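The complex appears here without one of its protein chains, the remainder shown in place.
Labels for the chains are A, B and C, by order of writing; each one numbers its residues from 1.
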Amino acid sequence: MEKFIYAPEIAKLGHVALVSEDLEKSLWFFRDTIGLEETEVVDGVHYLRAWGDFEHHTLSITAGETSYIDHIGWRTKRREDVATFAKLLEDAGTDVRWVAAGEEVGQGEAVRFELPSGHRFELYYDMDKTPADPSRKSVLKNQTYKSWAKGVSPRRIDHVNLQTSHDNAEIVQYLQNALGFKLREYFVNPDDVQVASWLSVTNLVHDVAVISTPRSKAPNEMHHIAYWLDNAQDLLRAADILCESEVAFVGPGKHGISQAMYIYVKDPGSGLRLEIFTNGYLIFEPDWEPVKWSYEEYLKNGSAYWGDRRRDDVDREEQVKQLIKS
Amino acid sequence: MEKFIYAPEIAKLGHVALVSEDLEKSLWFFRDTIGLEETEVVDGVHYLRAWGDFEHHTLSITAGETSYIDHIGWRTKRREDVATFAKLLEDAGTDVRWVAAGEEVGQGEAVRFELPSGHRFELYYDMDKTPADPSRKSVLKNQTYKSWAKGVSPRRIDHVNLQTSHDNAEIVQYLQNALGFKLREYFVNPDDVQVASWLSVTNLVHDVAVISTPRSKAPNEMHHIAYWLDNAQDLLRAADILCESEVAFVGPGKHGISQAMYIYVKDPGSGLRLEIFTNGYLIFEPDWEPVKWSYEEYLKNGSAYWGDRRRDDVDREEQVKQLIKS
Amino acid sequence: MEKFIYAPEIAKLGHVALVSEDLEKSLWFFRDTIGLEETEVVDGVHYLRAWGDFEHHTLSITAGETSYIDHIGWRTKRREDVATFAKLLEDAGTDVRWVAAGEEVGQGEAVRFELPSGHRFELYYDMDKTPADPSRKSVLKNQTYKSWAKGVSPRRIDHVNLQTSHDNAEIVQYLQNALGFKLREYFVNPDDVQVASWLSVTNLVHDVAVISTPRSKAPNEMHHIAYWLDNAQDLLRAADILCESEVAFVGPGKHGISQAMYIYVKDPGSGLRLEIFTNGYLIFEPDWEPVKWSYEEYLKNGSAYWGDRRRDDVDREEQVKQLIKS
Partner (left out) sequence: MEKFIYAPEIAKLGHVALVSEDLEKSLWFFRDTIGLEETEVVDGVHYLRAWGDFEHHTLSITAGETSYIDHIGWRTKRREDVATFAKLLEDAGTDVRWVAAGEEVGQGEAVRFELPSGHRFELYYDMDKTPADPSRKSVLKNQTYKSWAKGVSPRRIDHVNLQTSHDNAEIVQYLQNALGFKLREYFVNPDDVQVASWLSVTNLVHDVAVISTPRSKAPNEMHHIAYWLDNAQDLLRAADILCESEVAFVGPGKHGISQAMYIYVKDPGSGLRLEIFTNGYLIFEPDWEPVKWSYEEYLKNGSAYWGDRRRDDVDREEQVKQLIKS
């Protein structure tokens, strides 16, 4: 089928690069309590991944003066898509910085750029599929590490959720038009303004979500990153582990939007919120009609379908009221 | 991105059309015991789907002299892909029959053709997204029916597994070259001949599998169709329900290949084997290297990683030995 | 061992007799949504039980002007214990009313009396072990009905929780001294006054709990009755079912005290709160030292170890503050 010419495409969420103001605490949290595996440590950067991740890393943590997300890495579908995306983005007026192969350990040539909101994305194709250390390697040929080796033990990275003070629709249009994401679900405020959106390039309901709220002090904040567990029961076990580790969390509960069962817990080192979650549903329809939740529907079943919904010592409905004022 | 020209693509498995020599028993099994919902009955054809399926039907059952699979329906990614596929197939010497819109209830114009093995596939794009009857409708906007309404209650159709006396590699190459499927996992016999393969066009490990075995009396048999449940625990509940319904089954167990947890149970009406399953893993890598299981690896961890593996009153290892003689 | 003389003993919680001001709604809730089985209906009384209950009924519902608990039935260890208990109670100044065999369907001779708080208890020994209707009978010889036949499908009755404006310690001493219950866990208010207690005669952490709170308008209120499910996952399924049935509930969550995972949901007919729960722990030690939770410990881990803790539109910590004023 050589005669066909393809648009560049994003294949999947790759990794999140976290800078933490308390590296030791962040490692205690992500590596020892959540149970991510450490591929290697190079120049002070800790490269982590879940037992079912295949690439060199899905989370990197390095020490910094303040905590922030340096960038979010996305893998393209074809090697040439990196350059094609770069050209299209530059043509559209976006600044693009090339990252040399190896500048990020395990990774080939890549480009970095910012969304209209200021969130920094990275596009790459080549990434080492580093095998696990023999002592931790799974007996299964299609799995990287032994499962259940320590802590909560999620299987794989799942999605990122961007928080912003920026206009929601504008970011969503950028994700759709420049990067090929498809809108899956969204909700609106009482004035029918789109304020939160779930988008994906895969069969997942979302690889990325965007939440617009005036609680954001900046346009490029992070609401959370998420790792996946296979079963609802695994979240209940996670709740026990987090209690025994004396880390506060919100959940378990089930969202109506995305149908995902969740626990939200903050890394005490960096303050980054982690969602450990499961269930949800997959979208296979090529003509998926984005599910719109009105404000009333959102409050009734869209947000917390059931379960614990406290958030950051702030009542959730309060959050929504703040949010819809934007 | 109008300048790009796309190859036709299959988006997803759509449905299976079953002819049963004992319609009443098949309805007792699929509708009342497994718990599929009946969208409607037209001209003696019962159109069924799971509570989380969006299309008009994912299984149709009609009465016949003997039991067989009439066809397996696949949805294309774009409307024009149906005609493009038809042309490419005809150019390659495959007979293609056009099916008029409405000939299959809920469905638009489609084409039917046979694999080299004789398995009949259908390609369509348009299909009604019939809403549920108000009394059975979910309170969630992104879900068709109330979940857990009756019986085993799977969420959605998942995959088909074709059994054949035909050469495995030839069918696999056809699925890859003519239809765009990607090979995910396979195993070989002691002579290093490929005898079973798992392929997908989605992020699922497989939308279709092909098992070559001399136990097949024909080249175009069906090993099983599969419906998905969200949690491993749901399979244990299914086991209780099937025991109480006095239907024999195999499982629960977990395959190493695909990492899926399974129960296999035969429709007593048609003899069609149903897999109810969960877990497994998703593939997001665009350059996925098919996982090859040698015969020894297949026997050790590939087939039944753990759990019950009896099959059809025939010892499983015996089956494999028969299979590898082909 | 004929030479031994035994004190009378309670063997187990038997049943709860509920009067509902909206019988139809209560039946919709307990029979159709929670999924209790109806043994029979006699003189307007509906006799219900869970699929794993062995006795004729564990819940009876009858229509009334107002909703209330008529009595809570307890089965004695030996037939003669009913009369021995009656004598000991009368000797201690308690009014005892004899209930003739058959006055409560399925039940032999019994006695009814009131706790110091006014909660009415019944003691009986003989009760029909009515087999299930053949069409609903389990294929297992040690199980009454097929499991998972409809709705939430709890296995068996578990405990009752009495709410009272009365002094907690006085009721607890009565349960210990007159009826042989053993104190398992309790918590105190900031003034070190015992305000809530969990007691049992079986290996369960509690067959009965007593919560003293000024929110009680009367000394003999009911906080909830509880039915048991085998697995934590079953509660998550129950949450889905209750949402689809549009019945509000609290949970899921896990108590530190008793380690039980819970959902609380009110019968919309009578207003009686039902706890559907699982997990917890068993006590086999004959010298069990009651676990005392200080007020601080209660707030931290004793009440809701994790999960959803909203209650009756009143913040839980508010409840506790009200409670400890008593």
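The rule is short, and it goes like this: a residue touches a chain if its C-beta (ideal position, glycine included) is under 8 Å from a C-beta of that chain, and two chains touch if they have at least 3 such contacts.
Everything quoted here is computed from the prediction, not taken from an experiment.
Counting contacts over the entire complex, the absent chain touches A, B, C. From the set A:R78, A:K182 or A:R237, the residue in touch with the chain omitted from the display is A:R237, counting the whole complex.
Within the complete assembly, B:M261 is the residue of B:A17, B:I72, B:V105 or B:M261 that touches the hidden chain. Residue B:A232 is the one among B:L183, B:A232 or B:I276 that touches the chain not shown.
Remark: the omitted chain is touched by one listed residue; of B:F249, B:F277 or B:Y298 this is B:F249. In the full complex, chain A makes contact with the omitted chain through residues 138-139, 146-148, 231, 233-234, 237, 240-241, 243-244, 246. Contact between chain B and the absent chain runs through residues 231-233, 236, 239-240, 242-243, 249, 251-254, 261, 301, 305-309. Mapped onto chain C, the interface with the missing chain covers residues 1, 3-7, 11-13, 52, 54-55, 75-78, 139-143, 155-156, 185, 202-204, 230-233, 256-259, 279, 281-282, 284-286, 291, 293, 297, 301-302, 305.
Rule of thumb we're sticking to: only the chains that are shown with their structure count from here on.
Ranking every chain by how far its Cα centroid lies from the centroid of chain A, the top place goes to C. Taking the mean of the C-alpha atoms as each chain's centre, chain B and chain C sit 47 Å apart. Annotation for chain A: residues 231-233, 301, 305 touch two or more other chains.
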